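All protein chains of the complex are present and in place, except for one that has been dropped.
Here is subunit A:
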Amino acid sequence: MFRWIGNVLGTFWRVFRSPSGYFSLGFLTVGGFIGGVLFWGGFNTAMEATNTEQFCISCHEMEANVYQEILPTIHYTNRSGVRAVCSDCHVPHNWTDKIARKMQASKEVWGHIFGVIDTREKFLDHRLEMASREWRRFEANDSLECRNCHDEQYMDFTRQSPRAAAAHQRGLVEGDATCITCHKGIAHELPDMAGVHGWE
């Protein structure tokens, strides 16, 4: 078995190392360039396809639970019609961070295949664990996904309600709070919050 694998690898390495006897240098460079463009375009298109809401709610775990919960919230429906889809908050927009998040998401495919949260009851049992993971991520990256749209640099506190302006001034500008410190459960329902800081 190992000898067979070694033979295959050895053959491949010999072909890979030896100079081309049939193809011109021009064909190889232009072909390599076109191949690269096709590969990169395909890769990115496929990755963008996994960033759409349609893709996310094609799994019933997402469609029946979290998607139903976002429908009445301000991130789905509001006066100006701007809305956030799943990936706007749950996938970093930066390329390297996005790839890292997509790799982590392969574990979610495992969870889907083995039905870790395939009923409402199982979903609720796992909700605190999953929510805590997202809260940790937002705490760690200073609520990066919130700040893709909401930036306190451009917040006009005079246009906010006095309560919101005071809280933002105190927590965000003077204090060391980040968005998720206070704004938990704004797009989905909260799990049992006993023991979560700020909610006990």
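As a working rule, a contact is a pair of C-beta atoms (placed from the backbone, for glycine too) under 8 Å apart; a residue touches a chain by one contact, two chains touch by 3 or more; residues count from 1.
Going forward, contacts and distances are computed from a predicted model.
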Among "NADH-quinone oxidoreductase subunit D", "Multicomponent Na+:H+ antiporter subunit B", "Periplasmic nitrate reductase, electron transfer subunit" or "ABC transporter permease", the UniProt name of the subunit that does not appear here: "Periplasmic nitrate reductase, electron transfer subunit"
Listed residues A:Ala64, A:Ala105, A:Met130 or A:Ala167, member touching the removed chain: A:Ala167
Sites on subunit A contacted by the missing partner chain, in the whole complex: 72-74, 161-163, 166-167, 170, 185-186, 189-193, 198-200
